[in-house]
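Below are the structure tokens for one structure; questions will follow.
The complex appears here minus one protein chain, its other protein chains still in place.
Per-chain numbering from 1; labels A and B assigned in written order.
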Amino acid sequence: MDAKICIICGLILFFVGFFALLYRKNIIFMMLGIEMMLNAANLVFAAGTQIYHNADGQIMIFFIMAIAACEAAVGLAMLIWLSRNRKIMDTDHLTLLRG
Amino acid sequence: MIMTVTLTILCLLLILCFVTTSIIPTPVGACASLIGGFLLLSFIYGFLGAHFAAVIQIIVYAGAIMVVFVFVVMLLNVPTQDLPKVKISLADILSILLSIPVLILVSIKILNWQAPMIDSQNVEMKDIARKMFIDYLWPFELISFLLLTALVAAITVAHKNKGSRYMLKEGSDHGR
Partner (left out) sequence: MEILLLLILPLLGSCIQPLFLAKTPAKICGSVATVILFSCFLISLFIFIQPETVSLYLGNWIHIPLSATENFTIPLSFTADKVSKLLLLLITGIGTCIHLYSIGYMSEEKRVYRFFSYLNLFVFAMLCLVLGSNFLVTFLGWEGVGLCSYLLIGYWHTNPANAQAGMKAFIVNRIGDLGLLVAMFTIYYHFHTLDYVELSQKVALLSQSVILDHRDVFQWIGFSLFIAVTGKSAQIPLYVWLPDAMAGPTPVSALIHAATMVTAGIYLMTRCSFLLVLDPTVMNVIATVGCLTAFFAATIGLTQWDIKKVLAYSTVSQLGFMVIACGVGAFDAAIGHLITHAFFKALLFLGAGSVIHGMHHEQDMRHMGGLRKYMPITTITFIIGTLAIIGFPGLAGFFSKDEILYAAWTGPFGHPAFWVIGWISAWMTAFYMVRLTVYTFFGTFRGHHTPHESPLWMTVPLIILSFFSVTAGYLMIPHAISELWGGGHSWLQGWLSFPAKEGHGSVSLEWSLMGASVIAMTIFASIAIGIYVKGTSSLPSLFPRLYRLIDHKWYVDEFYIKVIVNPLKNLSQTLFILGDRFLIEGIIQTVSLLSQGIGVILSESQYGRINTYLRFFFVSLMLFLVWILV
């Protein structure tokens, strides 16, 4: 029962993070949204350990965290580059790939 | 019973924190509420019996990743975002309309799902370590390599032009 509540909570958190990603203009906030989504996934895995009494869930949490760290690092580095060279961090103005 | 109620309250607080993160205009405020959310998440992991996860959540996520975020926010002077004037377009309405039934449907499915009854002890650190280095050795090593790559990539991308290895002309803006 607890696990189920946590899974549903994770679902809701995923959507919250996704909406943050959709509706925010600044890249920092979008990256926060991504972090939220990753954490939602973590929560579901943690609920999994409760259900299956397995170590696999926590190991997955560990891996996801590592990946989140990498992605945050690289993303922030790109953000620094952007702000240094373009001085604008709004997605409204980042339209180089526009057809 | 008490565990369930506490868990529910914690979850609700967690959702509140994350929604705050989405809505707050100031960047530092957003990061702060996210950190708060991570703390709550750590509690929840503890309640679910994932003690290792709880600890590394604090150490890695709240203690490292969010520090980097706040650091970049401070470095770049990210301006305060006004609440985005959301132009309610067709896609938005559609997404909102679609997500609610989806949520409800999925929730119902989850609640009706029969969780398998596995009777065993709580997971301990020993089991995690054993699993990690026997079953999941390969991904573990790859993850370490991934971290190394990400490190190199981040340094290369964010490096300043002056003193670059490529000895570019001063003032030239070639980027990377």
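Note that a residue touches a chain if its C-beta (ideal position, glycine included) is under 8 Å from a C-beta of that chain, and two chains touch if they have at least 3 such contacts.
Please read these numbers as outputs of a predicted model, since none were measured by experiment.
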item	value
Residue of B:12, B:59 or B:102 touching the missing chain in the full complex	B:102
Chain B, residues in touch with the chain not shown (by the definition above)	91-92, 94-95, 98-99, 101-102, 105-106, 109
Where the missing chain touches chain A, by residue	18, 21-23, 25, 30, 91-92, 94-99
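In this section, only the chains that are shown with their structure count from here on.
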item	value
Whole-Å separation of chain centres (CA-atom averages), chain A against chain B	5
Chain A residues touching chain B - in the complex, by the definition given at the top	1-9, 11-13, 15-17, 19-20, 22-26, 28-29, 31-33, 35-36, 39, 42-43, 45-47, 49-59, 61-63, 65-74, 76-81, 83-85, 89
Interfacial residue positions of chain B with respect to chain A in the complex	3-4, 7-8, 11, 14-15, 18-19, 21-22, 27, 30-31, 34, 37-38, 41, 44-45, 47-50, 52-53, 56-57, 60-61, 64-65, 68-69, 72-73, 75-76, 78, 81, 84, 86, 95, 99, 103, 106-107, 110-111, 113, 115-116, 118-123, 127-128, 130-132, 136, 139, 143, 146-147, 149-151, 153-155, 157-158, 160, 173, 175-176
